[in-house]
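Just one protein chain is left out here, and the rest sit where they should.
Going by the order they are written in, the chains are A, B, C, D and E; count residues from 1 in each one.
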Amino acid sequence: MNGPVIVRTIERPAPDVVSSLAAAGVATVHEAAGRTGLLDPVIRPIQEGVSIGGPAVTVLCPPGDNMMLHAAVEVVQPGDVLVVATTSASTDGMFGDLLATSLARHGCAGLVIDAGVRDVADLREMGFPVWSAAIHAQGTVKATPGSVNVPIVCRGVRIEPGDVVVADDDGVVVVALLSAEKTRAAAVERLAKEEKTRERLRSGELGLDFYGLRQKLDELGVRWVDTAGDV
Amino acid sequence: MNGPVIVRTIERPAPDVVSSLAAAGVATVHEAAGRTGLLDPVIRPIQEGVSIGGPAVTVLCPPGDNMMLHAAVEVVQPGDVLVVATTSASTDGMFGDLLATSLARHGCAGLVIDAGVRDVADLREMGFPVWSAAIHAQGTVKATPGSVNVPIVCRGVRIEPGDVVVADDDGVVVVALLSAEKTRAAAVERLAKEEKTRERLRSGELGLDFYGLRQKLDELGVRWVDTAGDV
Amino acid sequence: MNGPVIVRTIERPAPDVVSSLAAAGVATVHEAAGRTGLLDPVIRPIQEGVSIGGPAVTVLCPPGDNMMLHAAVEVVQPGDVLVVATTSASTDGMFGDLLATSLARHGCAGLVIDAGVRDVADLREMGFPVWSAAIHAQGTVKATPGSVNVPIVCRGVRIEPGDVVVADDDGVVVVALLSAEKTRAAAVERLAKEEKTRERLRSGELGLDFYGLRQKLDELGVRWVDTAGDV
Amino acid sequence: MNGPVIVRTIERPAPDVVSSLAAAGVATVHEAAGRTGLLDPVIRPIQEGVSIGGPAVTVLCPPGDNMMLHAAVEVVQPGDVLVVATTSASTDGMFGDLLATSLARHGCAGLVIDAGVRDVADLREMGFPVWSAAIHAQGTVKATPGSVNVPIVCRGVRIEPGDVVVADDDGVVVVALLSAEKTRAAAVERLAKEEKTRERLRSGELGLDFYGLRQKLDELGVRWVDTAGDV
Amino acid sequence: MNGPVIVRTIERPAPDVVSSLAAAGVATVHEAAGRTGLLDPVIRPIQEGVSIGGPAVTVLCPPGDNMMLHAAVEVVQPGDVLVVATTSASTDGMFGDLLATSLARHGCAGLVIDAGVRDVADLREMGFPVWSAAIHAQGTVKATPGSVNVPIVCRGVRIEPGDVVVADDDGVVVVALLSAEKTRAAAVERLAKEEKTRERLRSGELGLDFYGLRQKLDELGVRWVDTAGDV
Partner (left out) sequence: MNGPVIVRTIERPAPDVVSSLAAAGVATVHEAAGRTGLLDPVIRPIQEGVSIGGPAVTVLCPPGDNMMLHAAVEVVQPGDVLVVATTSASTDGMFGDLLATSLARHGCAGLVIDAGVRDVADLREMGFPVWSAAIHAQGTVKATPGSVNVPIVCRGVRIEPGDVVVADDDGVVVVALLSAEKTRAAAVERLAKEEKTRERLRSGELGLDFYGLRQKLDELGVRWVDTAGDV
């Protein structure tokens, strides 16, 4: 650790990779990424029916202090997703409609924050997408420094600047920049496969059959009986 | 315990009893059942304004393993509600749009699960009703067996296959199959009584008066004073 | 402590002060009040997009007992907000559509309760605004006395009868009756100032600049570097 | 439901079965019972190094009301374990040194309670063993009835009067009266087997080898590499 | 609110009142105070078997900032108990062995803090009594002001400087300065009464009898039956 730092320039993934991952959605990307990168379900959307994707601009703040969010606005590029962690747990409302106005003006795609947000009625009306750990009007100070665009851990996941963040009604998943292209390919493949599966299930086929689970249940000693009396 | 088992056939309540209970709603059924059978409020709907009722098909799964949900699809009858518990606490996303497609195809009325679900945007769009302990995209495996249609404990309530499950915006309540008819009668009576009470309250009468609480407060030593200065 | 008591008459703030505070919203009022009076974020609205304000009628109940809510209806005046705490933690559904019908009939503006509520589909349909710690159908009794219009502590905040309660999508804040006028003035001033800030942020100016944070970051030893390699 | 009831006489397991299960301890009994009957880990001992076992005398109380505990004292037999659940969640201190004095006088072996206890310094000094969900001095009332010796659900487990309760530093497990003898046999067998395993592990053998896990890891596709560089 | 302030001199209760209340213990004082003043059970002792009492010196800190604790040391008098709340929830380790050394040197009787503490091995060895919401080594800053000796709300209880704090293995209770003498008298009376009750219970009498609960159970409709078959 060399003290607090703001990194101006980060490497970003190719836009088409980002948009493919965003389109695939959190659950599919999580699967395509080998079931890694999923934030704890405590992080929830403040709106319904919105999904986003973009490169992570990371921010690390002291609890109850949102000064570094202002610094982050300067380095955000259009399409980026701001991802905020605090050095210790806090639900203070570090983010509201003013910061959202500024971020939106600079093209930011949305916010993921392991802390609280406020002015949520305004945020919903503005259409600025947010995933947060809490809704809390509690005010914060601008007194103690943190960092921007350094690696952070956010609710169980290590995130580096430029990693791809995908967020929707299911939560938030992060794909490492280096794996983004490979994960995109796996996600596309998975979507195609799922569509076929969906068709078979719609037609009435049973997962039990086409996943080959009948035999597996048998091998594992699960008995089928007709009624409770046969147990 | 005789090991994992899948019971194919269960006894179910009369359809008109089920539909009456569903129409009465969770709060009324809970009262009509002598204030029993209510699941812990951690179980929440993923949608608003939907209410369902149906016989329980129960599933007991290991944490992080959804294999038995596939087995349950085979034994579900139209109108049934799938009720899922895990052998230890887990918020993993055991259920998503593929299983919902399959269950919907076989007429399942909805899902109550003490674990996580994913693809919630799809589930809402499909109109497949779900009550769950979490929304979490975390994937699960199909490696360890469990049981279908055995008695389970789900968030504080013992549930037997065929018990009536009622779920709405207030949560989930379960009525034992044997008490269903009696509870239905009590619920119908209660609804009528509540309607009369509602009319009186709408007209401005006070609960204090027609519940006879003035005298009770008096007996219990509660004093009425005009202002704080009189305390 | 002189035992349970119901205080009939309380001092109330001027209606225009209340309506100004309600219009300013929770986050602004919390700031205008010197960042005091905010309830813990566990208290959440059961509806979206609704904001209210009014003088507090306070109720202190034993856990699992809603008798005092009925007593409170008698002393509620049009525009009041009922604020309910329990003597120990409980999520029981102490409040439902019948009590809401009665309170609405007597002009009550809404409910803030550190416990559970039920019949939420009805409450939403009636348009009776509620902020609660839980949604839970669990029934309660009318057996043990409490008090109405005494000072209470509700989720971290001391509330006296007649204090101004403001509640919206961000949560609930309470302003002491004595500070209401001063807080209103500060809130109005703050709204004007925020509007100017919003304009500047919309035009692309950075908070970093007009909050004077660049120099502060510098003084605090935060370094700006071009790329991660320079860290 | 036929209303509140106190059942005076219950069937109890053979004393030697109880003492064998108590000696085996919670973890072993849980395994011997097919991994069933374990209470949620929220239930913790208030003392260290104590283990007990005995038939369950069950009590169901309203939250914040300990009247039924007094009724339970009358039906407790020497060696019994009192197991207490509430009809909804509560941490109130329902139990303290006076009730413990009374229960100890009548030979009760200990208490398991899904609520709070108080006077814990006294309880520890008396040596009256307690497992509870909380330590809380909050007082309770004696106003609303409940039941004694009816089936209850306590933190995830259905318990019938006379079931065997075993509690130690690991928590609490319950064995159905009907399965007690069989579970005892399985526990004894398991203890012997574990002792042999322990000897082999003490001698330096690896679980990897004698559980046959090397081959399993192989089949499941786990790769062994020498250094991180080989990943 | 007139901004942050440190009040040097506070009114304190008579020493013999404090020592009587401390000797009575948390549960008894809570009862003697009409069941008021008890902190939430989240506040737990870091040591076993220690009980203290003393006048409260109150401290209000921003989350993650312990500057005001240093200011508090200057105003602490021998026998005082430091009671610390934060303006929003935090478990940061605001207090450790250095502050404890300083407080002990100035005669402080102990600490109650709704946040985290660290160096707990040292604190236990020094014998400096602490009740806290968490044990957490997380460091804090000294950047943002708070207040000393102002009224605070600490885990559900309003505390004014000079109020009597009593803490033991059961938790923490606070008695208002004005009620201290009256509460002491009630506590002494209660202890005498409890001792008599204890004697009767030790001799085998049942609470059911001498609390008059048999008749009450009868009136409330509780039935006594011999066996489950009679239910």
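Note that in this section a residue touches a chain if its C-beta (ideal position, glycine included) is under 8 Å from a C-beta of that chain, and two chains touch if they have at least 3 such contacts.
Just so it is clear, the model here is predicted, and its values are computed rather than measured.
Give the labels of the shown chains that the missing chain contacts, considering the complete complex.
When the entire complex is considered, the left-out chain reaches A, B, D, E.
Which of A:Ser20, A:Ser51, A:Asn66 or A:Thr87 sits in contact with the chain that's absent?
A:Thr87
Given that one chain is not shown, which residue among E:Val17, E:Val120, E:Ala167 or E:Leu201 touches it?
That would be E:Val120, which touches the missing chain.
Considering the whole complex rather than only what is displayed, give the residues of chain D touching the chain that is not shown.
25-27, 30-31, 35, 38, 41, 44, 48-49, 51, 168-171, 173, 194, 197-198, 201-204, 206-208, 211, 213, 216-217, 220-228, 230-231
Of the residues in chain B, which ones touch the absent chain?
Missing-chain contacts on chain B: residues 62-65, 87-92, 136, 138, 141, 143-144.
Spell out, residue by residue, where the missing chain touches chain A.
Touching the chain left out of view, chain A contributes residues 1, 3, 33-36, 40, 87, 89, 151, 153, 156-158, 179.
The criterion applied here is as follows: only the chains that are shown with their structure count from here on.
What's the distance between the Cα centroids of chain B and chain C, rounded to whole Å?
Between these chains, centre-to-centre, one finds 30 Å.
Could you list the positions in chain C whose residues touch two or more of the other chains?
3, 35, 87, 89, 91, 136, 138, 144
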